[in-house]
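Note that one protein chain is taken out, while the other chains of the complex remain in position.
In this document, chain identifiers A and B correspond to the written order of the chains, with residue numbering beginning at 1 in each.
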Amino acid sequence: MKKLHISTTVNGDPAEFVCTPDESLLDALRNRLGLTGAKEGCGTGDCGACSVTVNGRLVCSCLVLAAEVEGAEIATIEGMADQDKLHPLQRAFIDHAALQCGVCTPGILVAAKSLLAKNPEPTDEEVRYWLAGNLCRCTGYDKIIRAVQSAAAEMRGA
Amino acid sequence: MAFDEYQKREFKQVGTRPNRPDGVDKVTGRAMYGADMTLPGMLVGRILRSPHAHAKIKSIDASAALALKGVKAVVTGADFARPEDDFLRDVQENCMARGKALYDGHAVAAVAAIDAATAKAALKLIKVDYEILPHVTDVDAAMKAGAPIVQDGRTLENVPAGMSGNVTSHSEFGHGDPAAGFAKADKVVERSFKTAATHQGYIEPHAAVASVTTDGKGELWCCTQGHFFVRTLCAGMLGMEASQLRVTPSEIGGGFGGKTTVFIEPVALMLSKKAGRPVKVVMTRDEVFRATGPTVSTSIDVKIGMTKDGRITAGEAYLRYSGGAFPCGTIDMGGQAAFAAYDLEHVRTYGWNVLTNRPKEAAYRAPGAPQAIYAVESVVDELCLALKLDPLDVRLKNAAKKGTKSSYGPTFPDIGLVATLEAAHKHPHYTAPLGPNQARGLSCGFWFNFGGNTCVSLNVNTDGTVGITEGNPDIGGSRASVSLMAAEELGIPYEQIRTIVADTNSLGYNDVTDGSRVTFAVGLATIKAARDAVRKMCQRAAKIWDIDEEAVEWKDGAAVPAGPNAGKFPPMTLAEIAADSFATGGPIAGHHEVNVDGAGVSFGVHLVDVEVDKDTGATKVLRYTIFQDAGKAVHPDYVEGQMQGGAVQGIGWALNEEYIYGKDGRLQNAGFLDYRIPVASDLPPIETVILEIPNPGHPYGVRGVGETPIVPPLAAISNAVSRAIGTRMCELPMSPPRILKAIGTTA
Partner (left out) sequence: MRYLAAQSVAEAAKALAAEAGVTRILSGGTDVLVQLKAGMVEPDLIVDVKKLPGMREIRAEAGGFRVGAAVAGAELGEHKAFCAAWPGVAEGFQLIGSTQVQGRATMAGNLCNASPAADSVPALVAGGVVARIAGPDGERDLAVVDIPAGPGRTNLKKGEFITSFLFPARAKGASDAYLRFIPRTEMDIAVSSAAVNLTIGADGKVSAAEVALGAVAPTVVRVPEAAKAIIGTKLDDAALAAMAKACEAACNPIDDKRGTIAFRTHTAGVLACRAAHIAYERAGGKA
């Protein structure tokens, strides 16, 4: 398969890679760019562990072709902290013990950030429905919901 | 051994909730999981799997695959020597079929190639000539005369003559005379149950990177719950010496028992050995469902007798478990756990393991117990309804307690069942009002908990900080709890300790992270390694002060002179002793190696409210509260996390999760779309109440907490649903079509 050359922006920095036409964005991020924070839990859009944003829109990177992101702006978990300063959601997840094995955590954080950008004061039910596509098998979600709400409150300045 | 035993004390750090040491790596995407490892020159390994439930492999022709440009190695069962040991042989034949494919998804060949596309193309070029054989996937069908025989000659001597050749083992537990007990009952209920096989559903698929060199040395990185066991298994299969195979565990993206064995690891090693290059094998989700280790599927009959005032007079259970295509000992744990919550004069369980054309069972959180206890707790609930008795009162009346001869033999020491039942009784949840179509269910849960082989090193650094090396992959926050226990014992801040999980060359053997053993056993070894270091630090202080060693004791993180003749010296802190260590005899370290006994059993009680939509059969979980004895909650956040996570797995099991096989014997739902684990919007908050009834077998009173919480949800929800619809549900999962059928809405 003839490879394609793609120029894109990842976490604010220019990024270029070559990929096959059938390669997923997830594979390109992990195997071409060395950004292994997004995880493959299923490869079929059912678990959310590979969540990233493309042009500000939350997506499963396993359901995006790498070839599609020419000229796009991609944000991944690796760009969530501001250099050495963790994002409030990242801090809240640690403080509230909202992770155990941690493999779903990058996807959940990316998804939760996207929620709070759209809805700074969600109800618990809204958080639960927004995150329904992010499977977590360790926590039963309870502490995740609390952590998201705590970060939301902090971000609202409450 | 008095030192091992529980001593009441005031804790300064144990019981607090500091941040976990792996937190930042995990929230920034830096933590390295199985699939995140890469090596220079690494090849991609892929596995070819049987599409048939049962088939003779007449031949495998890999010549076309090997001829494909970029293909570096092909491995089949013929590449492995046949181990003499039955257990090892079964594990190996599960990793790579030999002669017969025993289930849909069974590995038959593997390739290593320069990239994923080439490996995928190569798999298509491998020609396997199958002779399809009749198959059986249902446990009851497999026990019938004339059922297809999955594997010949695997029946143990204790199986009564005349049973199907698929029955591999039989076990019995209990005491007394159930017939005499039933005769004293006012009401006897007998019911048959079925439970579907479920999967641990960890989000991280299995992944391994192997590198074997021509001098016989091997390196293996993989996500596992027990790298020492991985080494034992892989070294055995590849004919390697343990010293030459180093296994390093990655961060693990969930295990729940499912990563306590090997599937792809020996295959990756063999591919690397043949190709002469490192090889990475990562399972797809489809492979995880088809070819790793789900639970047993079961068929269970339970008979219980009760008097009008709620005393259980006898209990009996007949348990038929299928652990898939290989012999499986989980039935024994089911038989032992079934009636563990009850103090009974007459109790007996009979168990059979049955072969079916399904993947080989692996452990899943309290293996064997949820199914057996579901059946027992369902019948107890039915008796409570029939006799108009309060279900908590009945459990309290019959609860096992200190001195009870358990249904599986041992007499219980201090246990927490009564305390959890009483806490549930007092909790506002138990008496909260219910609306229409709503009902409340409850169930007890139990797990044995294990100890096992453990080896810990504790190094005192010259700046007064401490490094701990342990050998159990951290699946639930154990690095935090191990650090906390060391901090408590040494009297230094938690933040000054760093605990790592080391490779197989760095420590003596550590049993797998299973049996809820890590906080208990590694904690115990850590405490004793800390005491070893403390003893050495006291010696150093004695040397500096020029007094007897016996005249020094450890208090609040410092050596202090003790006794009438010790003299007066200011306390010498750990940091001060450490700073001087090069001058007083060299580096200071503590070690402890032990095969730990005394893991205290764990009990829990779950309360759940559900609402059933009688027009669609949908069940909504409205409220959920867990009461569990933790012995001592070292890091309460992670104890709660275990309780919540286990309960939600149980909720999934009760309502939706199941392995669905088609008539062709193929798994119909090998993905997260149709293997439906709970999503965030399915659930209410999961409230937790931790009880602390100290385990006499641990210095801090710790009990394992990880497994018990998956046990009660099955019956608690089934009891709630049965009460809501007025009909006893006897099959899991209680999927909406089954509920509508039970109600009688649909035929």
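Throughout what follows, a residue touches a chain if its C-beta (ideal position, glycine included) is under 8 Å from a C-beta of that chain, and two chains touch if they have at least 3 such contacts.
Keep in mind the model is a prediction, meaning the values are calculated, not measured.
Between the chain not shown and the residues B:Q200, B:T248, B:S602 or B:S735, the one that touches is B:S735.
As for the chain not pictured, it touches chain B at residues 120, 284, 286, 615-618, 655-656, 660, 668-669, 672-674, 676, 678-679, 681-682, 735-737, 740-741, 745-747. By the touch definition given at the top, chain A reaches the unshown chain through residues 1-2, 4, 20-22, 24, 43-46, 48, 51, 54, 57-60, 62-65, 67-68, 70, 111, 114-115, 129-134.
Everything below uses one rule, namely that only the chains that are shown with their structure count from here on.
Put simply, the C-alpha centre of chain A and that of chain B have 29 angstrom between them.
Per the touch definition, chain B reaches chain A in the complex via residues 17, 19-20, 22-33, 35-36, 117, 200-205, 251-256, 282, 284-285, 475-477, 637-638, 640-641, 644-649, 671-673, 677-681, 683, 685-686. Those residues of chain A that touch chain B in the shared complex are 1, 20, 30, 35-44, 46-47, 49, 76-78, 80-81, 86, 90, 93-97, 99-106, 109, 124-125, 127-129, 131-145.
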